[in-house]
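Here we show just some of the chains, and they stay where they sit in the whole.
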């Protein structure tokens, strides 16, 4: 039984055929617009392309009007070589080196099939980085799960971690950081975000564009199968009988070995100058790659779709266009260079096929066995999708939430030394603050030999240039409870925390990426959260002078009408001139002074203490202080350059107490802390005021360092000393052995997921 | 002339550049070798690096063992060419039966990456002469299938003939029998090691520089030969 | 004692990188004409005593939920011995 081909001629001759546009997620007016663009009804292949390229995921139709602010408010900087709009932004880090980095979500696939969902999340973001011409040098994985002890978390978390570990380790990319946050709001909607950073020389930057009449379109990498085409099957379904073709899998399966070959092969063809334009295949597969390459280039492309090598010969042309089979790339190569290109692919055992060529006429024409099944202006597919300015309303419950502040009257606070000690022990062992070694121990941090810092340090630091010691630092952060209380401030607090985490290593923050994880944009309350978060982030980036270079939006993270907390994950990249001068987080020797930089206030709204001890979320998040963050970063960079610091660690979740514990446990060096006069011990130990950092300074550098702070009017207070004994001694209150803290911190995750 | 030490890149090798760097740090001449070549060229010793050759699909090292270059390496190694297999390289050497036993799934079933203490048990091999017997070193370990197993009689023979080269101390990371981290053949020229000395060549990028000794050992051996 | 074998294979439409790697190796090593290799898992389970209906049912349930992932895998359960 053969299915009739819905060619352009056929479509013209049968203008009123019923088309399943609604099943494909298109609205009636969107379908009408396609007809208007084409001057006829679309063929089923065209319908497939438009439906997926105009989906929320590919077109950013609900977010575009807001995301513009990242460009409009971008701070002036010479560092940005490639801005928003490409696969990933590119930042100049000096000496002719450039760095590209981006974070993306793979949330829903990771819920359906945790291992493969997370694995292909890593695979996808890595291909974005190679398609810019960069060698990927590290990955990070900001993750969020439901309650730590929930049954489903036990299913999802180990699978996600194994997937990231299995894929990333096999690719040979060090994992240098990430996040693991538990909150019941993510039950049913875990967040799996993946970040990749790559390095290149300025002259190696490549773009996704198809130029040069007669240049060839080469599809290379894995064969195309029926992965992830879910919805499009309806296009074929009516014409197949009930027990027709196997149901297409909605799950994509990753092959990290093929991706590793793809990386090496791609870098070699780019390095030899064989490629005019290049694009990875991710969401929407060939539809996306061909329409974007054509749209960004001369505008015309002719593709022979029947030349695409298939893993499954029963695939229809619509399905081939949509397939999200992993580990594929598309390159534009001039005819004179094709032989060499193919030779390199063979050397790496990477299949490669010429599937089309750049043409005149400004149309993307796709043929299937001699019949034209697509004939469209590529821009209308790739870039001129619908744009919505969706209604937004501040949720009715927001006021009550903010009014429910964690005052001492509402939430009982520990007062006695025993109570403070017990609170510390409870927080140290809480899933969000406990040691994450059970997870991070499954990730290779050493491969490539350039990892200078990795988890649990505040930032991952990667050496770029072995001769000069030039390197980059990266951190991702987001406290979604803060964003729930105030999405504008919450996004800025995420930015501030990532910025601070980069700064404590001595690196100078330079650029920002983000992954905006939200509920349904069709809910005006969620849309308000989204708009506020984007506005907050754009304003914050402007104030800190760090441009957003790219990112990703993930909507529909909700079950029925309950959305996740707004979770704008922010990644900050910094540059450090000599990685040998990076400042690690851990105390290193006895007799060093411990200083707290910044000001502590009674701020507990959205804090880990309120969450863990009282299961409470309400009030205001801590005050944003971007001026303070900037000042801190400048002082820390100077101090690192002058090698004044033994250690530096930011203060965030769990407050000063948790930060001190982390600094002490890192290298098993004890500390004595004195609670400053005039402040409540509980507030001093556990408040989550921002723009604060703890540092350890050797005696012979104290004078220089304190003068540096005083000179710039940075609040600084000496709060303790490192000890020769392995204990944490909080003056006149309590003492805990480091062994006891370590045991409490280390036991939690293995007990849950062991 | 400076001794030349080759590093074979298989499809899926990952720590090949690191092994080349370590050879360079030690003062020898690093030479990149390709799995598809059928000769070793003029090298004086060979390192089989870590990674996931052929994705480690099937079994770790099982497919790489049949590479064209292995057909050249196997007889050369039997003839005394110094060969160091690190992690995946150790797995390849066992699969090629150049070393006894096998490396299987870690007893806890997870990939493990951590800084590991080892005790050097033999310094009579080509790759450990610069260490003291009993010396403890700190190097990274990172593997999913690093559990060394062999029959009791083989283990006894390894112990009796002093061919256990290094043992895990301070906790066995993968369930290896008798805490074995590395072994050698009878002649002492072929060494398999699960941990990664090439990732411990300076304090900046590794937990120590303790691993450099493997590479200086081979350099000194080749220079004095 | 009863013995049960559960075989779990990736569904035919799902990519099987391991099988592909083996296919390539068999071909390179001179086994001519290999057209496909799929790699799956095999569980040999031993149980004390005979398999009554309820244990059989539980076994089938667990084969479907624990041993196989029905999103990407098919499975079969064979009772080899029941006594």
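List of remarks:
By letter and in written order, the chains are A, B and C; residue numbering begins at 1 in each of them.
Following the convention adopted for this analysis, contacts are C-beta pairs under 8 Å (C-beta built on N, C-alpha and C of every residue); 3 or more make two chains touch, one makes a residue touch a chain.
Owing to the predicted nature of the structure, the values given are computational and were not obtained by experimental measurement.
Taken over the complete complex, the protein chains occur as A x1, B x1, C x2.
Convention: only the chains that are shown with their structure count from here on.
Distance between chain B and chain C, defined via averaged C-alpha coordinates, is recorded as 35 Å.
Each of the following residues of chain B touches two or more other chains: 54-55, 57. Residues of chain C in contact with at least two other chains: 17, 20-21. Looking at the complex, you find that chain C touches chain A at residues 10-17, 20-21, 24, 69, 71-72.
Residue ranges on chain A touching chain B, taken from their complex, read 162, 165-166, 169-172, 255-258, 260-261, 347-349, 440-452, 463, 579-580. On the chain B side of its complex with chain A, the touching residues are 11-12, 14-15, 17-18, 21, 36, 50-52, 54-57, 110-114, 140, 142, 144, 196, 198-199, 204-206.
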